[in-house]
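The full complex has more chains than appear here; those shown keep their coordinates.
We just call them A and B in the order they show up, numbering each chain from 1.
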């Protein structure tokens, strides 16, 4: 898919927006953003990873975001800045396609409670249902087929795509983006056993979500049992993530796809959780912890750093042998000890 | 979020409901449920884990659920019972906020087939679609944006939150709770290869779900290929869980978040599967098996007990060394054997 902005942008405009120094023709107009290799003659591209330096000289791009050290090797107009990847982020939105024609106003098929307080310039799409006493901040866009339960609040400039479900009593900050099929505020998984069967623990807490949070497609954030599940400011949550009841996620942390966090666990600030990471319940992860993909964490991690688990993939025949030996590891270790003593 | 019941409950009422012995002022009225540390002066709290005993003496709660052995240390009114956690479960619903104003009746925007049989005191919310010959039991609440396919049945007192999808031919018992974005009855993953491409195996079975089952947000339970996928009574399924075709889950088992169960596997009664556990296909798990989080199970487990897999998280540098050695485990073991013989 080639992406185009209708009228495009001049390199002067883009340089200013990215805080970059322009080397070349500032009146040159670009209409798309692409990779160095795929870029056409009206596209902007970027070089962030030096491994792709070889593609720089051959690019057909109209202009390239580069760092000062690579600026001389740029065969075309250059937007020079310290962090070209950040420049890519800052300029990417210039070339984004509108997700949908968000007409301001409430679609006639939407069902909005009379007690809901809807801000200015809000768009509520077809078949969306808004409960009692809901508050929606100015400039918010609510896609089709969404549900927002009683007493929940969305700050200004929220963007909910189609078929998002927000339960009752969920407090959400400003500039939050939530993708389709995501669920915020479903019941946490709490039951007591009476010796015969499970007795449900009503989940009477809620969910509090800070500003600038993004939640990916089909992710779920459960409401608290007592007290709230809390997602800090600027937390980024990918698709297929499960956040259980009473979890707390610190500001600026990022949870990649398929992460699961069990109940009452606290994740610090600025943590990075790779895809498929699993955190057990009732543990604490310090600020600044990075967990590589599919790590299994059953105890608290009190110090920042990079942590991992798992065995890495092997040809099946070799893996089978290692798995058998893994089972024997304790006796193997004891046999080594015995040999050392003899 | 502070949760309040409008009028609250007297301690006499709560003691009777929980089967607890009251020590203190039975006419005292409480309006919320909270933790020992967060409780305000009108809140009920509980002490289940002795590790939190230190918080008991300092609590501001109006009353606390405690076991007989801790009753003397309770600084305020005490509801004394053997299992305070069970008491918490039993009383929690007194303080639950209504999920939504479930008005009895069918919302004008809902599409209900003329051949559907709707019980008494049923609430069907906006934009929900009910297929032909569907039967919905008395007292059921179906949230907005749900779909229930032809010939499916829901027993009495079902609670479906917004945007739940039930396919055709799904039989569901009484008092079932299903959370948003969950899908029951989607096709199992069945294909035969004709040497050139995949040929779909029509999934002509259904799903049978017992009484008192709860299914979490965004979970999926696939229909059977031939015969039904079967979920027993009182089975509790958390969010982001995948149950494949023709799986059978025994009564009273609980599957925590992100569990995946491959096709035709049988899980016994009273099993506990931690978060992220994966079960291979065509295996049998005995009654009373507990699997800790992220366990990978590829063979049947014929005996009850607690089972685990994985390596636990390590600092990345240390983990890298262990992973290299894991690959060499078989040769290391052989070298030990050789040393022992020499």
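Here is the rule we use: a contact is a pair of C-beta atoms (placed from the backbone, for glycine too) under 8 Å apart; a residue touches a chain by one contact, two chains touch by 3 or more.
Computed from a prediction, not measured in an experiment: that's the story for all the values here.
The full homomeric assembly consists of 3 copies of the same chain, 2 of which are present in the displayed coordinates.
As a working rule, only the chains that are shown with their structure count from here on.
Taking the mean of the C-alpha atoms as each chain's centre, chain A and chain B sit 25 Å apart.
Listed in rising order, the residues of chain B touching chain A in the complex are 1, 3, 33-35, 38, 83, 85-86, 88-90, 92-93, 95-101, 107, 109, 125-127, 143-145, 161-163, 177, 179-181, 212, 214, 216-218, 234, 236, 238-240, 252, 254, 256-258, 274-276, 292-294, 310-316, 319-320, 323, 326-327, 329-330, 332-333, 336, 339-340. By the touch rule above, chain A contacts chain B in their complex via residues 109, 111, 127, 129, 131-132, 145, 147, 149-151, 163, 165, 167-169, 171, 181-183, 186-187, 189-194, 197-206, 208, 218-220, 222, 224-228, 240, 242, 244, 258, 260, 262, 278, 280, 291-292, 295-299, 301, 305-312, 314, 318, 321-322, 324-326, 328-329, 332, 335-336, 339.
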